[in-house]
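Left out: one protein chain. Kept in place: all the others.
And then subunit A:
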Amino acid sequence: MNIQEMILTLQNHWSNQGCLLMQAYDTEKGAGTMSPMTLLRSLGPEPWNVAYVEPSRRPADGRYGQNPNRLYQHHQFQVIMKPSPDNIQELYLESLEALGIDPKKHDIRFVEDNWENPTLGAAGLGWEVWLDGMEITQFTYFQQIGGLEARPVSAEITYGLERLASYIQDKENVFELEWTDGVTVGDIFAQPEYEHSVYTFEASDEKMLFDLFSTYEQEAQRIMEQGLVFPAYDYVLKCSHTFNLLDAKGVISVTERTGYISRVRNLARKIAKTYVEERERLGFPMLKEEESNHE
């Protein structure tokens, strides 16, 4: 099964479970969790079920396209179900079967792994899912987001698409994976991997990045004060990616680092709080819809 078919299979599976199929969010980010489709929507009482592919950038993991396992940018398939259904583990295991993984022929385990993102004031409990010893999925019950308690609790399922594909396609090198028949990951991503690595570690303009960071941060602050949650959050994401670029280049000193993280965290908290307040002001519209559906 090629990656494209995997994505289609997962989309079908989760669509059948009532998930909205969204597209990747158009701002650089380190993980699917950071998309507002997850981070903001998992706040507050409104139900929310969604699935999407998220290209995730981790500048520090760039290896010039030379390492068979590490990428500047990889792909996550992200699922959020709020509130988490009672059979969420079974739904997940069914998705593996849909991908052609027969649990009886393998060793699938749920191994404790708790997730925490201090910058976003977020934390959850759950597992990493092992397939014959390989971690293929992060499975998390959100407990806290943006410093607020998550109620009801969302279940987050994050498949590492390249990892999973390397197992399904039995390939050792990520660049040999088939995206679709006859087209490999290498064909599509080798050049950007190389160039982004050169940019990240050698060619980036540090001064400009530092300036951008401050500009983005100030803009986030400014529009946050006007209660514009989504635009403010976009600028937080831009701050985060700029920070990651600077960090990967090793130009952030200790004091700066602590300062940046705590400033972004405070922003994220404010955004989370305001988001919930805004939704409340709107009367939690999706909650109403849900209720009327039941009537």
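Note that in this section a residue touches a chain if its C-beta (ideal position, glycine included) is under 8 Å from a C-beta of that chain, and two chains touch if they have at least 3 such contacts; residues count from 1.
Please note the rule applied: contacts and distances are computed from a predicted model.
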Undepicted complex member, UniProt protein name, chosen from "Tripartite-type tricarboxylate transporter, receptor component TctC", "Glycine--tRNA ligase beta subunit", "Permease" or "ABC-type oligopeptide transport system substrate-binding subunit": "Glycine--tRNA ligase beta subunit"
Chain not shown: contacting residue from A:N114, A:T180, A:Q218 or A:N266: A:N114
Interface with the undisplayed chain - residues on subunit A: 67-69, 83-86, 89, 93, 103-112, 114, 125, 127, 131-134, 141, 143, 150-153, 155, 167, 172, 250, 253-254, 257-258
